[in-house]
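Missing here is one protein chain; the remaining ones are kept as they sit in the complex.
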Amino acid sequence: MHMLVCGGTGCRASASDMLYESLKKEVQDNNLENEVQVVTTGCFGFCEKGPIVKMIPDNTFYVSVEPKDAKELVAEHALKGRKVNRLLYVDPTNKEQISDSKHMGFYKKQIRIALRNCGLINPENIEEYLAADGYEAMGKVLLEMTPEEAIKVVLDSGLRGRGGGGFPTGLKWQIASKNEADQKYVVCNADEGDPGAFMDRSILEGDPHTVLEAMVINGYCIGATKGLIYIRAEYPLAIQRLKIAIGQAREFGLLGTDILGSGFDFDVEIRYGAGAFVCGEETALIHSMEGERGEPTFKPPFPAQSGYLGKPTNVNNVETYANIPVIINKGAEWFSSIGTEKSKGTKVFALAGKINNVGLIEVPMGITLREVIYEIGGGIKGGKKFKAVQTGGPSGGCLTEKHLDIPIDFDNLIAAGSMMGSGGMIVMDEDDCMVAVAKFYLEFTVEESCGKCSPCRVGNKRLHEQLDLITKGKATMEDLDKLKNLSNVIKDTSLCGLGQTSPNPVLSTMENFYDEYVAHVTDHRCPSGVCKDLIRYEVIAENCVGCTACARNCPVNCISGERKQVHLIDQVLCIKCGACLEKCKFNAIAVI
Amino acid sequence: MELIKLTIDNRTVEVEKGTTIFHAAKKLGIEIPTLCYMNLKDLNIEHKPGGCRICVVEVEGRRNLAPSCATECMEGMVVKTHTVRVLNARRTVLELIISDHPFDCLICAKSGNCDLQSLAIKLGVRDIPFQGEKSTYKPDFSPAIIRDMDKCIMCRRCETMCNDFQTVGVLSGINRGFEAVVAPAFERDLDHSECTYCGQCVAVCPTGALTEVDHTKNVIAALSDSKKTVVVQTAPAVRAALGEEFGLEAGTLVTGKMVAALRQLGFDYVFDTDFAADLTIMEEGTELLDRLTRHLGGDKEVKLPILTSCCPGWVNFFEYNYPDMMDVPSTARSPQQMFGAIAKTYFAEKINVKREDMVVVSIMPCVAKKYECTREEFATDGNPDVDFSISTRELAHFIKSANINFNALPDEDFDKPLGESTGAAVIFGTTGGVIEAAARTAYELHTGKTLEKVDFEALRGFDGIRSASVDFDGVDIKIGIAHGLGNARKMLDDVKAGRSEFHAIEIMACPGGCIGGGGQPLHHGDSSVLRARAKAIYSEDESKVLRKSHENPSIIKLYEEYLGKPGSEKAHHLLHTHYFDKKSKQVLLD
Amino acid sequence: MTKIKSLADLKKMKSDLQSQISIRQKSENPEGRTLIRIGMGTSGIASGAKQVMEFLMDELEKRNVDAIVTQVGDMGYSYADPTVEVTVPGKDPLVFGDVTIKKADDIIEKYIKNGELLDGIIPVNYETIDKK
Partner (left out) sequence: MTSVKLKLKESDVQKLKEVAKSFNNEAGELINVLHKAQEIFGYLPAEVQEVVAQELNVPVAKVYGVVTFYSFFTMLPRGRYPISICTGTACYVRGAEKVLDEFKRILKIPVGETTSDGKFSITCLRCVGACGLAPVVMVGDKTYGRVTTDGVKDILKEYDTED
């Protein structure tokens, strides 16, 4: 029996490493070392209920497991074969306990290609990766295929870049392969900066070798012998596992000189990002790797012509790479049979926000939002009403009720006014104000703009200021028109992808929720009750029992009232923190 | 060369492959506006960050507008430069830039000469639809340059000049997003940085963010003080550029009008820095010959090459970057300082004016000169040899403010004796001139023969680094020339590494030498004006009867009456200097 | 340290290592595989269920039989322990009682491989353990 303990960042944050130690100890104490193997794996994706422990082979899926549960798990499940019911996942819709992952809605519709090894193998053990067909694709390419043949497989598979742009990967490789140079570079973009997307990190944490393997293949295809992984310094666990993986791969001769006797040399180095979203843009990323400010430069020249240190460079994102070995092993035809006409394969999404099953999911292109939200995601949290899904992060837009049934792929999302982006998918409910959401994204863009070009540097600042005025009820209808024109000009004139997409959250919320904008402007009202300047908290006299909970929790002591008497909020002092509303058990506080 | 055909605004144009839309349009006479693009062709500097986004145009088939300065032409491309979409975008972007810019044009030093202002006029901007936060920074007043970064539009031209061309590396883009600006390390003031005050940042700044310290007020105060005798000296490069400020074509010599204007402004004596340039040749040439003779005689201790020391930006650069080589440059002071020293001693005695009652003003193509005259070693009991240095631009303003119709002025001559000069002195104003002047004198002094052909064509030109051999009657003297501090650095690194075979090297901090100085009329990115100025300088040289410094009668007289001979103790005291290790000083200052 | 020097090396290494995780991969796709469950209640363990399970796991691996072995709690047939439940794809589950090593061997060779019925099948009216 194998006990797989999730060792992803999310679960680790809830002490899964301690849980692992406790389980190991229990297994030892019960002399079960020969029967039961406790293994740390990468992320299972079901981050909502971490830490996760999965029992193999029966697929029992335990959620929210604490270190203190280890004893019971070993005594009951391992020793006696009895499931520990209280740790089983409960379906939020019908409140039934679900015994194994095969029956969980969260996993039913998923197809795991990029995440195939996450939650399956121990990422710190190359042997487990090798056992899971690891480096077989690399061997096949290096020894049995020409670069052209390998590129053709990638081209035919229809794989498109998963980092946001959606550029055909095979084509990118082909261009880079055709540029002659004494030295070329292969770069893995692991500078995932989209707030709310963490698939790249999960892959690196759960299956680092797959990225290395794909980079070797990429290097062979374009004629590069050096690979660089540009990774966020904020991802310590991913860095650590990557370092272990590189060390093991070198030790096994899978990186280095004359790999598998093919005569091909390739090695990989790690470069650290330092917290700049714009470095996800490939020219900015390259400047950053060269020790410069991560400011993008105009393309052309493209990195494939002149990239790192002026040499032809191919940049791909982590998730893109994670698909490569499978495509080589199973063939272009197999891969292209999944997905829609122009978007092949699967896409990993980070499902988050007001949804029951927060987590990382991998679904075939062409799945509908409805399936993702209601079947995989288990519906909206707390039974609230669905309002919108934000995809593509700060570059994307909002999808609404009317978009629920369109098949998700690169082109459909753009047509719907959003974009795939790196795969963040934030679900919002009736309590979210769309103007405030747009403002949130603009705040992000303003902070992350590099400042090189005027429309992005000044324009986004002005957009944010305008949105701020709207949320304060200080804007006019004329301002809304200006907002739209400014948004369009920023898109039209900015230097790089950041500025070219940063107004999307504004444009798409204006398109889909214009009423909300108008309500803020003309009625000075925030329909969702979010914008502090436009709301006030009041006590509903008939519901107030005078329990004093609100008054005791008010941080500025602006609520007065005797015990068992109706309380009163002093609107002048109130800072609208909402503490009273949270504390009131009698529905006696209302947002007006 | 492969040719490409494209259509711009419905007109067909054929250009070389690699040409940008911006230049292709120019070929058709379509001037696409820009704020950040800068092409100093003669200096091989093309700055195209594609940052301002003013020059965007519509290219058929492209999703976004394309920056014409950075987009290369392609066969069959269809470009539109003034569609509604383009005009709306251009105006909106300009409005955005202005929305983060002070509205104090009336009192801005760059008013009337500001690219941003011109563009706002051109596009007829009347209101700014987006009011919001404006960037504010602490103004930085150094002895020579004022940084008012509230007016910075992030064109980054200064950064390119300071880093790529000058390799001084004082300015860098800092912060990001709305807070991004160009600044010295830790946003310290320039006088706490390794700034050489070469002023090339000022020369290329499109707005009032970088300007020179204005001393005109002090000069007016001195002129109106009846107790003061005010003496003015004008640098050679000024006369070749001043006319541009009055609408004259670049390269128009205005020496006589300038002298007349200075007299009208009330200067008591209008002298010429050229006089001091001849004096410099006497001192520096003697030093060169001395070192050379010793070297040829087998003296292993003697330091060669000798480096010229007339350029204060270069001296600063040297003091910060090569403190271990301080015995290499000539000890001769710059012409400005030699002039000041002689004016306040020899000449003051002659006209019987006390040192403290004399004010020496210099008109310089330079902003570093402002700093140079404040150096402590160039003062006696706290009284500086040169009191104020004003730039060509400041002089032009001064003349305009005095209601002088410059172009209608008659030509007048400099006063004597400190106004007399030779052709050798005039060419100090352009790259290669100092060393050519030195060669003319050194040749005759060394060989004892008369130099038949005074024009050393091999030393002239605009290449950043040049070298030539001069035949001193059988002895090959190897001469190196660099202008621009980046080129100087290359040359100095060779000297330091022992790879240099030069006997003498001339270095000027600014592109083209003083004619391209930081205090000259703004070239607005048109580097051809530098060539025109150089040509004017050489033509003045040619028109002179005397073209060798040692033939200047006033100089001969000065030595006879006062200094003795070149390199004498008195000459050393008044005309030579020493250098400081500013690298270590910098650390102490922090 | 084991340097992998050729594709053949790599393939051999993989086949050597595959068993490490095959159980996990197989569990991803349970429908196509034979499921074997061993009653490991107290009485099961007392009567040698553990040895039977180890034997089954080792031998299935060696004989290249695609099957998943799991332990379950008491099956409720303590009179016949050790008990082993075998579900061959497409067939109803069968429970074998009093399984010895020898019998386990027969289960693999005769029942799983060749579909022959064996003695000692506990007659049931029948429910799998989960449904109880």
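Order of writing sets the chain letters: A, B and C. Residues in each chain are counted from 1.
In this text, a contact is a pair of C-beta atoms (placed from the backbone, for glycine too) under 8 Å apart; a residue touches a chain by one contact, two chains touch by 3 or more.
Just so it is clear, the structure is predicted and the values come from calculations on it, not from any experiment.
Considering the whole complex, the hidden chain is in touch with A, B. From the set B:28, B:105, B:123 or B:174, the residue in touch with the chain omitted from the display is B:174, counting the whole complex. Checked against the hidden chain, the listed residues B:44, B:163 or B:264 yield one contact partner: B:163. When the whole complex is considered, the residue among A:277, A:321 or A:513 that touches the unshown chain is A:277. From the options A:156, A:234, A:251 or A:511, the residue with contact to the unseen chain in the full assembly is A:234.
The set of subunit B residues touching the chain not shown comprises 163, 168-176, 183-186, 188-189, 192-194, 589-590.
Within subunit A, the residues in touch with the undisplayed chain are 8-10, 12-14, 46-50, 193-198, 201-202, 233-235, 271-277, 288-294, 309, 350, 352-354, 358-359, 390, 393, 424, 426, 428, 432, 437, 440-441, 444, 447, 450, 553, 555, 577-579, 582.
What we mean here is this: only the chains that are shown with their structure count from here on.
If you draw each protein chain as a dot and join the dots that touch, you get a simple line with two loose ends. In terms of their C-alpha centroids, the spacing between subunit A and subunit C amounts to 39 Å.
Here the spacing of subunit A and subunit B, counted between their Cα centres, is 54 Å. Across the assembly, subunit B contributes no residue in contact with two or more other chains.
Interface of subunit A with subunit C (complex): residues 1-2, 4, 34-35, 56-59, 79-82, 99, 102, 120-121, 127-128, 130-136, 139-140, 143-144, 251-254, 260-261. Put simply, subunit B touches subunit A in their complex at residues 48-54, 56, 64-65, 67, 70-72, 85, 88-89, 92-93, 96-97, 99-100, 129-130, 132-133, 153-154, 173, 175-180.
Those residues of subunit A lying in contact with subunit B across their complex are 276, 278, 293, 295, 297-298, 300, 446-455, 457-462, 465-466, 482, 485-486, 489, 491-495, 500.
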